[in-house]
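Every protein chain of the complex appears in place save one, which is left out.
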Amino acid sequence: MTYNLVCGLETHVELSTKTKIFCSCPTAFGSEPNTNICPKCLGEPGTLPLVNMATFVYAIKAGLALNCQINKEVSFDRKNYTYPDLPKAYQTTQFVQPICTNGYIKLDSGKKIRINRIHLEEDAGKLVHSGGNTYIDCNRGAVPLIEIVTEPDISSIEEAREYLEKLQLNLRHVQVSDCKMEEGSLRCDVNLSVNRPGEPLGVRSEIKNMNSLSFMEKAMAYEYERHVSAIKNNEPLIQETRRFNESDGSTSAMRDKVDANDYRYFHDPDSPYIIIDDNFIDDIAKTMPMLPEKIKETYLEMGISEQDANLIIKYKKVADYFSLAIKTGDPKILSTYMLGEIFRSLETESQKESFDILVPYTELAELSNLQKEGKINAQMAKKTLAEMLKSGKSWKEYISKSDMEGIDESTLISMCKNAINENPTAVNDFKGGKEKALKALIGAVMRQSRGKANAVQAEQIILDLIK
Amino acid sequence: MITEKDFENAAENALLYFNDEEKERFMKDMSSVIEFVSVVKTVNSDKPTAYKPLTISATELREDVIGTTLPNEEALSNADSSEDGYFVIKRRSKGE
Partner (left out) sequence: MLIVQKMVILSLKGGVKVSNILHLSNLLAHKKISSVELTKQYLSAIRKINPSINAYINITEETAIAQAKKADDLRDTLGGNAPVLLGIPMALKDNLAVRGLNTTCCSKALENFKSTYTATAVQKLFDSGAVLLGKTNMDEFAMGSYTNTGIYGATFNPYDTTKSSGGSSGGSAAAVASKIAAYTLGTDTAGSARQPASFCGVVGYKPTYGTVSRYGAIALASSFDQISPIANSVKDCAIIYDTIKGFDINDMTTIKQIYAPCLDKIDGNVKNVKIGIVNELFENCSKDITDSLHQAIEMYRKLGAEIVDVKVPHIEFALPVYYILGCAEISSNFGRYDGIRYGYKTTKPYKDVDDFIAKTRSESFGDDVKRRIMLGIYFLSQNNFNEYFLKAIQLRNELVSDFDEAFKQCDLILSPTTPTTATSFDYNPENVVDKYKADICVVMTNVCGLPAVSIPCGKDKLGLPIGMQLMGAKNSDCKVLNAAFAFETNSDLKLDPGLGGVTYDI
């Protein structure tokens, strides 16, 4: 019997604004400890919050990208608890009036994962435990976060992965965060319960501390099995927070006092109520780039395969570049360039994200048109592109007028005849059943023509001649 | 009258310790105050449950411009213990 998996995700995303949410300290990552701080984010007595407008802009962009309603009046609340990484002993967050509500992400299957809310809040500092001491670095304190909370609409591990990948994709495209789980700019908590079909929802457990998608999948799988086993064996399950253990893929209960706390939420008296009017939202909407789903649609309409389109839209800069190139160039050929030579030259994910290539999109478009018009063949294009990527020089440096002239049919036929005559072994091998021997003959034609011959045409001619 | 359970709960959340004498005294004082303020429970009001002395537009919020930070030494100057630029707290004191 299958058991229902019911899951909701709470995702914390670090916004890539220049300054923190409640003070003007830089959000820059990787600085020396306690150097990006000021009396405000240190929680010094007498300090007050100073809300950063960019956090609203970014949160609204995220909300628009995720089909949310943007709320007209927002405010901040205090979530009170004590922990060494929380200087004020409360986190300023949005409890009663979040900035966005009622959005969704549509999965490829058409199913919508509903987003209950998106709210702004501040991050806590970083703790390092070592040698019986706890070291506190407040640099990360007050870095702006948005928390995105779904309804428990997710019914499988695959759906969870797809939701998260689409979330990352959208947020990267609107450039509000780099959404890197490994670096902590995206953190996901899983809320999961299991029940027999037709029966009421099971006990919920919350899983924290997964810093990659695959760890999240492992954690969900483990937790699902644990719940199923408990239900089967009539063992009780408690509503609790659990930590994912990377070492063995298991989850274990967190004995955290924070769980038991009543956060005593109340409106933060140090910040006013804030009105977001339609103009504010419209001005932001105008600056929004095309969202990845829409971009993909335009690529598909141009005949690019879904698989290729997915790979291109995965990186915003790649998509931006590609979208410009296809305006004047051949889309299908351009996608082979992109996913072939160009991606080959950008080995790491990080390189693909920053997409620092020396070839302007105009050059690439022109190259694709040369190939489309048959002035050069695919192989020549590939070789040329490889050189262009290295040097940044124009295709004109590598392809001369004569190169583009191509080979007329009679010349091609005589080259094929030459190839056959000069390679009797290959001919015999082919006649004897070795299909691969044909390649050698085609290769000989290509060499004669210095790569200019159309390999497909040559192959056909050779086959005709041999027969 | 504040119950012992409520008192202990509050003390736990406040991170305050009370000895027996203090507990008795504080419970008595707190009960007086709670009794005094409990008059609010007797009234019905249809006023909003949000107090809004000031409402501003999102356009009035601060620009995203980096300001002056506090030098590390000054930030740590009020802390009793610091190390390598970090605030430090020993998780357990010696002898415990």
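A and B are the chain letters, set down in written order, and residue numbers restart from 1 in every chain.
We adopt the following convention: a residue touches a chain if its C-beta (ideal position, glycine included) is under 8 Å from a C-beta of that chain, and two chains touch if they have at least 3 such contacts.
All values reported here derive from a predicted model rather than from experimental measurement.
The missing chain, though absent from the display, is touched by one residue of A:30, A:46 or A:198; that residue is A:46. In the full complex, the hidden chain is touched by subunit B at residues 2, 6-7, 9-11, 13-18, 26, 29-30, 32-41, 43, 45-51, 53-54, 56, 60, 62, 70, 74-75, 77-80, 87, 89, 91-96.
Think of the hidden chain as still there; on subunit A it touches residues 39, 42-51, 78, 80, 82, 84, 87-90, 134, 136, 138, 257, 262, 264, 266, 269-272.
Just so it is clear, only the chains that are shown with their structure count from here on.
Taking each chain's centre as the mean of its C-alpha atoms, subunit A lies 40 Å from subunit B.
Across the complex, subunit A is touched by residues 13, 15, 50-59, 61-70, 72, 75-76, 83-92 of subunit B.
On subunit A, the positions that touch subunit B within their shared complex are 17-19, 23-26, 32-39, 42, 50-54, 56, 73, 75, 80, 82, 84, 96, 128-129, 132-138, 261-262, 264, 267, 272-277, 280.
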